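Below is the structure I would like to discuss, written out as structure tokens.
Here the complex is missing one protein chain, while the rest keep their positions.
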Amino acid sequence: MSEHASHDLPFWRKYIFSTDHKVIGIQYLITGLLFLLFGFILMLILRWQLAYPGQPLPFIGHLFPESQMIGGIMLPEFYYQLGAMHGTIMVFLGVVPVAVGGFGNFVMPLQIGAPDMAFPKLNMMSYWLYFIGAVIMIASFFVPGGAAQSGWTSYPPLSNIASVGQTFWLVGMAFMINSSLLGSINFITTIIQLRAPGLTFNRLPFFVWAQFVTSFLLLLAFPPLMAASVMQLMDRVAHTSFFMPTGLVVNGALSSVSGGGSPLLWQHLFWFLAHPEVYVLILPAMGIVGEIIACNTRKPLYGYKALVYSVIYIGVLSFVVWAHHMFLTGMGTTMSAFFQVTTMIISIPSVVILTTFVLSLWGGSIRFSVPMLFALAFLPMFGVGGLTGLPLGLATADIHLHDTYYVIGHFHYVVAPGTLFALFAGVYYWFPKATGRMMSDKLGRIHFFLSFIFMNGIFLPMFIMGLAGVSRRLYDPTQFAHNLSTQPLNVVMSISAWLLGLSQIPFIINFFGSIFRGKKVDNNPWKATTLEWTAPSPPPHGNFATEPHVHRGPYEYSVPGAKQDFIPQSAPEGAR
Amino acid sequence: MSGDSGIRYISHPHPVTGVTNSKLGIWCFLASEVMLFGGLFSAYILLRMGAASWPEGSAILNVPLATLNTMILITSSVTMVMSWASLALKDFKKYRWFMAVTILLGLAFLVVKGFEYAHKFEHHHTPSTNTFYAIYFTLTGLHGLHVLGGILVNTYFLFPGSALWKKDPDQFMGRIEAAGLYWHFVDLVWIFLFPVLYLL
Amino acid sequence: MEKYYGWGLPIDISTHGYGIDRIIHIMHAAMALLFIGWFVFLIYVLFRFRARKHPVAIHDVKHFKFPTIVEVGVAVFEAILLAAFSFPIWVHLHDQLPSKEKALEVRVVAEQFAWNIHYPGRDGVFGRTDAKMMDAANPLGLDKADPAAADDVTTINQMHVPVDKPILAHLSAKDVIHSFYLPVMRIKQDAVPGQSIPVWFQAKATGDFEIACAQLCGLGHYRMKGYFVVDTPDKFDAWFLENEPKLLK
Partner (left out) sequence: MSGHTPEEIHHHVKIYIRVFAALAALTVLTVGVSYIKLPVMAAILVALFIATIKSSLVAAFFMHLANEKKIIYWILLPAVAFFLVLLVLISYS
């Protein structure tokens, strides 16, 4: 097991089947970014149909097989595959792998001064389970009937009677679930056991706290979905009736299954995962933003304790709000009241976090670096996303807004200009640590401003459409009279989406170009305090030449009387 | 420091938490297992409450066989914990003996289970018969897979994995303890499955 | 029909919709206030403390009390919103169903991709239905042998209701989950197979509207459209007579 001598390892052990948390982190990050791009492209295709329903897709339309497009005109089959797979890929194959698998793996052990994760082999297994799951998901596009098309939520009975792509979806999900299970066990153990001497819990960087709570969410929320997936798989393969009630008549024929099941059981188990999952998407983003704000204001985070408590509080409460996704399933008054109350309560810590971040800016010396721009943009974007969750959390307002574009706008503001901006911020921020080189500032700024404009161009009109009552998941929105007045907005949104796609080109050039041509920098280009910046860039196997000892809190910036405007956590006691 | 990787607390407990990495890790895993079976148990409750009629387990399942299986699993839990205790007493021979018995008992459990399944299939009682059989086969099947997984892990520790005993006895004991915790958990799940499916 | 729908909420012709619209409006006003206040502050801080003008950061910032006030304010506001606006409407819609004497009862049975409407007829009793009898000509599986079924009126995608009278609809689905959505009536309720979910509403104006499906139910989900016609009582009766089974006339 002599892995110290990593330079002796053959290529495939060093870069492919590596057990080094940094290599795995980068594998996760790059795979995840590619899936984000892929999921985004699915949506770019889909948006043509929404903007110009029934018109042939120009240029590339004829490249698709007849099972997907005829004469360049998208079929509903393909439309619903694109929709379901966009959601699945973005959430499970894109954002979570980047936020947790990528940043969590790469940054967290460095920030706590550990040589690696507690279980390096499990870590490798986690990535490869994810990879296999992802391959299965992609493969499902090529099976008869195409990929899953019952939405990323896969509500039965529709998903039970769907084509074989749904089975692939379930098997793929099973791999994802086990991958994140191994990851979360590793994260929790590492954070509890492997912190450097002196790094007590109240000196932990906020990012590590966010990853810690996220890991608990993954650990405890995913298994019920595993149970549900097993049951749906049984329904589809062994013809059980977990989710099939008695007396179904599908396509005019009485269903042959025994019946007696409950379609709502799936929804309960699914949302028991999927609501905490929302916080799995957002907490690491908050962690990244916290780090970047502290560093770029050159002052400690305001209310570090309030932030930590809020994150824990969100984590716990996120397990008791799930049924607010199910207000319209015939829920009784007591249950709806319970879930409305918990939903309103969980909004408070989010308000606290947002306020605390803004107050952290007060009195700072704000550097508008590229990571900081993205981190700052996260704040109002997450604000919009969070606030628009409130009307949806009130069962009464939800009667009108449920399953409309308002919902789409709401969670995309949280995840797309919210989390994604934070992830971009993280890429720009930690890039020099991973490569020893900076990304181009100019390209970064172009990327930021274009992305900011077009993100809002896509998602802001969604609220207007939602209020007008336009439902989601419509292959052709013009079928209904109440959708017609806002249909021009679909054109605006689609054009914004395509331009947003173009706006990512500077990022792609910047990312790959800077690996080879970026400006070389020292170990701590941002002059930050946390431990990862005391390691060499890129950190060698084992991370630190000597084990760091921690003597102070994570954000000792601009300490009065100090020589520099930052004191690293590992600087000896009394260092000024 | 232990191991060449520089990762601490593999063999010896962390001075503050008092546990090794593997122990904390296996407990995290068991916590998630609680939620996995929690999801299935809540499915059981929901299906049963929503059902017009629910068959009495003892009327259609084989209670004596299941009782036998319960005894087998309980016994294997004792032999498992004895194998760990033998290591604590530095008695490696006894460890092997107890571990082998544990594995055999696990296999015996699966064989009995297999007879039970075969009997059901002969009478055309399959998962698709009704929701009772659906949840019965799913719960016991998933539990059976857990038993199988435990047997594989234990077999590894009986043969190739036991080489670690010479190199780092503390680490090896930690591994056996973790394997044991998992095995006891599987037993614990069965303790609930047995009355819920067979007796009620 | 353009006049009913613009860029805001669709017109509301229901008796209960006022409450829903009000909560949406109050909520958005409060959200706008909170967001604009917060955003202006953000811009101000970014401007005032930019590195060029404020090269040295302050390590220990005084404790701010105002945000705590805002947070408590938000919590109180949410509590009021729940108790005073949200709960009462929910109770009104779910627990205060109109009596069967007062209301017009209908069954709405959703299937891929149509809305079957079942009126009990003059006797006010729904005829027996059986899934085994369902076919293209009899999508509801109405048992013609049942005396209560003789006067039942069934339509496909045509829901006519009289104005100013409570309508009690029992929602169910034959195959997958659908959602019964009347934008102008502020009604949206899932139709879950295996369940019958009551929903009630009362129109206060006449007009021709649409029923939409608001839950992905398959490839034809986007065209699962029904017509929803609110008539004066006279016109409604006339329509009903016209559609009654011929043998009664």
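Observations on the structure shown:
Should a chain be cited, it is by its letter among A, B and C, assigned in written order, with residues numbered from 1 in that chain.
Going forward, contacts are C-beta pairs under 8 Å (C-beta built on N, C-alpha and C of every residue); 3 or more make two chains touch, one makes a residue touch a chain.
For clarity, every value in this text was computed on a predicted model and none was experimentally measured.
Taking every chain of the complex into account, the omitted one touches A, B. Across the entire complex, the residue among B:S77, B:N130, B:N154 or B:Q171 in touch with the chain not shown is B:S77.
Within the full complex, the residue among A:V230, A:V308, A:M331 or A:I346 touching the omitted chain is A:M331. Only one of B:V111, B:L145 or B:L200 touches the absent chain when the whole complex is considered: B:L200. Annotation: of A:V135, A:V316, A:I505 or A:A545, A:V316 touches the absent chain (contact as defined above).
For chain B, the list of residues touching the undisplayed chain reads 17-19, 23-24, 27-28, 30-32, 34-35, 38-39, 41-42, 45-46, 49, 58, 63, 67, 70-71, 74-75, 77-78, 80-82, 85, 88-89, 180-181, 184-185, 187-188, 191-192, 194-196, 199-200. Seen from chain A, the chain kept out of the figure touches residues 188, 192, 216, 220-221, 224, 264-265, 268, 272, 316, 319-320, 323, 331-332, 335.
Note that in this section only the chains that are shown with their structure count from here on.
Each chain gets a centre from the mean of its Cα atoms; for chain A and chain C, those two points are 32 Å apart. In chain A, the positions touching at least two other chains are 262. For chain C, no residue reaches two or more other chains under the stated contact definition. For chain A in complex with chain B, the touching residues are 1-4, 114-116, 118-120, 122, 181, 184-186, 188-189, 192-194, 219-228, 230-231, 234, 238-242, 257-258, 260-262, 265, 268-269, 272, 542.
Against chain A, in their complex, chain C makes its touches with residues 1-2, 4-10, 19-21, 23-24, 27-28, 31, 34-35, 38-39, 41-42, 45-46, 49-51, 54-59, 61, 64, 67, 70-71, 74-75, 78-79, 81-82, 85-87, 89-91, 93-95, 111-112, 131-132, 134-136, 141, 174-177, 179, 181, 183-184, 186-190, 192-195, 197, 209-210, 212-223, 225. Against chain A, in their complex, chain B makes its touches with residues 3-9, 14, 17, 19, 21, 24-25, 28-29, 31-40, 42-43, 46-47, 50-52, 126-131, 133-135, 137-138, 142.
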